[in-house]
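The complex appears here minus one protein chain, its other protein chains still in place.
All chains are identified by letter, namely A and B, in their written order; residue positions are counted from 1 within each chain.
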Amino acid sequence: MSALPPFPGAGYPDASLLAPAQDVGAKQKRTRKVKSTKVVDGIEQEVEIEVEDSGGPEWGPRESLKVLDKELQRVDGPVKVSGRATYTHDVRVPGMAWARLLLAPVASLKVARLDFSACKAVKGYLGHEVIEAEETRWLGQPIAAVAAETSEAAEDCLRAIVFEWEARPSVLDREAALKPDAPQVSRRGNQGKPAVRGDEAKARAAIEGAPHKVSATYVVPVVHHACLETHGAVVDWRGGEEAVVHCSSQHTFGFAGDAAEVLGLKKGNVVGLVEHMGGGFGSKFGFGQEGEAAARLSKALRRPVHLMLTRKDEFRMAGNRSGSHIEASAGMDAAGRLVGFAARAHKHGGIGDGSLSGLPYIYKCAESWSEISGVRTNLDASRAMRAPGHPQASFATESLIDELAYAAGLDLLEVRKANLDDQVWHRQLERVAREVGWFEHPHRARPGSAKDELCVGIGFAISRWGGGGGPSCEVEVAIERDGSVVSSVGSQDLGTGVRTYVAAIPAEELGLPLSAVVARIGSTRLGNANGSGGSVTTASLAPAVKHAAWNARQAFAEVLAPLLGCQPPDVVFADGAVQAASGGRKLSWKQACAALPEAGLRAKGAWQAHLQANGVHGAQAAKVEVDTLTGRVRVLHMACMQDVGLCLNRAATRSQINGGMVQALGYALFEERVVDAALGIQLNPCFEDYKLPHSLEIPKMTVVLDDEDRRAPIGMSEAPIVPGGAAIANAIHNACGARIRSLPCTPDKVLAALGKVS
Amino acid sequence: MKSFALVNPTTLDGALEALRAAMDRRGRSKAALLAGGQDLLTELKEHLSEPEVVVNLKGVPGLDAILVEGDLLRMGALATLSAIEGHPAILERAPALAQAAASVASPQIRSVGTLGGNLCQRPRCWYYRLEEAKCIKKGGAECFSYSGRNKYNAIFGGGPSYIVHPSDLATALVALDASVVVLTQKGLQTTPIERFYTLPSEGSILKETILKPDEILVEVQVPLDALARASAWSKFKERASYDWALASVCASVEKDAGKVNRARIALGGVAPIPWRVPAAEALLVGKALDEATIAAACEEALRGAEPLSENGYKIPLAKGLLTRVLRGLA
Partner (left out) sequence: MSGHDARPEPDAHDSASTTAGVGAQLSPSRRDLMRTSASAAAAGLVAPAVLGSHAAHSSQSTAPSSETLSGEIEIELSINGAKQRLKVEPRTTLLDALRNRANPPLTGSKLVCDRGNCGACSMIVGGKLVYGCLQLAVDARGKEVRTVEGLQRGDELSAVQRAFCEKDASMCGFCTPGFVMAITHCLENHPKADLERIKAACAGNLCRCGTQPHVFEAALSVAKGGAQ
């Protein structure tokens, strides 16, 4: 399953989509080459692209900013805290039918009987669609969909389906998949073609010659996105030429076409809506089989259909992050430099290939070699999940660095700096170290003793991400005669705060408070926008919003200059008023807007390369307490320092970083898809057994935004989920000597690592 | 959930009658009892149980009472967990019971979850909880945990099922020497709570207690003696906020002149029933609760444990918990 859609075509968007009352699009045209980020198969790659550069707008000096780089309250806060925010899950339209899916209960099966006749006797039955009538090859693969008048009746219909099947041989874990006589998951076999980097012989020789060597296997299990809003759609078609499709999606412009195809409508006649969405984390790009089933039912019934996955269905068919199994060896010299690294790695992405970032992740190494291949099993394909492939690579690499540092008797912080040229990580590591009390910590080059019942340890890890943008967004900023300002783009807000900066950027440009600008997003009726994944949204969208706001200001200045007795460039927009730079007559915003023609003013904006940047750094430290009597790990403190370029909203950015750390804490201590390979089922498709951190697990959290970074805005939300897992595992070892090489670090593993389990 | 008829009796008699009416000729029941519903509804939603009739006890007045009568604590089956955890007399005179109630699930569950429901809840073993796994507890032939994923399963008393009993209150009440009062079709019967629970090898494999389908657990009685006053509870949750016990300990120790007079210890999360450890109790009698005695008692308590492939950690874990609890009582 593809991780992220490619960027929509480069170049200035079709101006005819947004008929302006007074079109003031870019006039100057020049191009330049910039570095950007592209995500392929879940791995971000740095690419150079040629872009149109209209010049003009600038973010301006940080000190002059009134709205951006401040603590903003998100504009959709009030609707979210009062339950008025409408998610796909909440859409209720007249005549709406309720649909449910029948999923394959085991990993692979042959359908023996699929009979819907009993459904028809169920009160409220409306219809059904068969999705797979022959055989399935992954656990949770949809077989059929049913629709009924109520959600209860839909469940009754689902239960009334007579579904008989024969289990087919399947493999659910890496070991079984790699056996010579293993059942074959796909025609391509159970193992993908290895991607090899470096020279193995040279790497092994370098390791051999190093004074300090470690060989170990590091395992990260499959984990789930666990979006609180499950995947699904409401397809509102009641016959006719047009349809409206609500979908819990990270790509508003990504599913209307799929829906149109199923419904047999023109793509332009299907409106896609994502007013609010309850979490995606990389799992919600396509329309999905659930969306297609909803559309098929809607077409058959000529009625709106609501199909949201149940939680159990969500766990089994709606995405996971691939696991990894990394056999690594590395050598370190006396100065703490990594001199050789060799790794053979397997990705576990179900029927997909999974993702794994390059090894040894961020650290430099004179001679490194890696061979990475995917191992296939009869489970649903992994999808991109926040920083795809990075947490797995980070866990192996950072664990190995710590193990080598202890072997060499070196300070854990200094060892990291010795293997990083980029000084940004140096300052970030030192800062987070200070935040958690590293410099007063007694165990900086050797772990603490498990003789104590309660042991405290500290661990570190770092991250990086691209976060550059690309040309895709079409933004419109409209100023009306009554003083209202509307900033519109079809983009979606996954909870990152997009809606807020879509309003905040024009507010800054026009000298207005945030509350004076209304943001409209989440609809294909509005200007095009890319999918939100790989942290590309901010660097793609913010420059376009800025450009539209700047264009609006230029146009407004043209109108106002004669009134103010100055030239357009001399019109100053500040503090909710306009005035010539030289002083004189001052108009309130409302007065100024009254000078506009009746249709107001509309300006468009497109991506500007110079208004974004690429490449973020982050460092995290975790301080934990290990109870050596019970194996309990309590995270006491997590600190993250992160650069983000210009911060558009400090509150939302801190939230994103907190979120990354909380999610890292989750996969460090709790999260794992548990399967029974013999039965071919998942044992924990529920929040009771798929454990996530709740309130008591949340430690003290410190977020430090790296304000030394003076670059333009950069997408940053992937980076903070990366280092926390390794930092926590390293902190556990630092506390008491329990090295856990297989996440999550559960109490049974802690006790085993301490030698207490016989 | 499958559709059902809901019977709302206002008397115990009406409830009994509804249960009786739901029995078929072969003695099988088509009914389920509803109290707080925090376990039952999850069973119904996963279709582990599909009763035709649900008999709702919430309309029977008085069943949620908590009374202290001299040295006897009497709790109605519908007393909520939050009422128990915050009850001043329980906090003072049987603190382990209040602590056990407070350690259950989450505030939302405890606010409506009842004593009776907690004691009669069904296993949380993930095989049992998945409709598609037809395990021995659901009438199948095999306990899948035995050769499968058994991290959360039993180290004592297993076979042919290896569930652990999920009730925290049951563990505490066994240590507190409580009795349960059951309303049968013939009248009220009082049973020591230890005998209320049955091992899979003893009773019906399809249930965990002696309770019959046409009977109602109506009350629990706890002697508020010196032993109860010196009781303590510890529950280890993999996720502290909200979880079942990987292991739990309830111990009460009555001392005289620094020496243990009487002791009762029960372990939770380790066996299909609350697991009392009489040998460890006996070992404490006549001794001071010093580190050596505590260590010996912990060894004794876990002697004979038979861990499965993934749950050997429960032995050091339970020892660790018991060590702390006994230290706290020293």
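Going forward, a contact is a pair of C-beta atoms (placed from the backbone, for glycine too) under 8 Å apart; a residue touches a chain by one contact, two chains touch by 3 or more.
Not measured: the values here are computed from a predicted model.
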Q | Contact with the hidden chain (one of B:13, B:132, B:256 or B:299) | A | B:13
(Q) Of the residues A:464, A:654, A:733 or A:756, I need the one that contacts the missing chain. (A) A:654
Q. If the hidden chain were put back, which of B:49, B:106 or B:261 would touch it?
A. B:106
Q | chain A residues touching the omitted chain (full complex) | A | 71, 73-74, 76-78, 80-87, 89-90, 92, 98, 150-152, 226-230, 276-279, 281, 310-311, 494-497, 651-652, 654-656, 658-663, 686-688, 692-696, 698, 701
Q. Footprint of the hidden chain on chain B, which residues?
A. 1-15, 17-18, 34, 37-38, 41-42, 44-45, 54, 56, 58-59, 61-70, 72, 74, 76, 82, 87-89, 105-109, 111-112, 179, 181-184, 186-192, 195, 210, 212, 218-219, 221, 241-242
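We take it that only the chains that are shown with their structure count from here on.
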Q: Could you give the separation in Å between the centres of chain A and chain B, each centre being the mean of its C-alpha atoms?
A: 42
Q) Which residues of chain B touch chain A in the complex? A) 1-3, 47, 124, 126-127, 129-130, 132-133, 144, 147-149, 151, 236, 238-243, 246, 310-313, 315-317, 320-321, 323-324
(Q) Looking at the complex, which residues from chain A come into contact with chain B? (A) 105-106, 152, 155-156, 159, 627, 629-632, 634, 670, 674, 676, 678-679, 681, 683-686, 688-689, 691, 693-697, 746-748, 751-752, 756-758
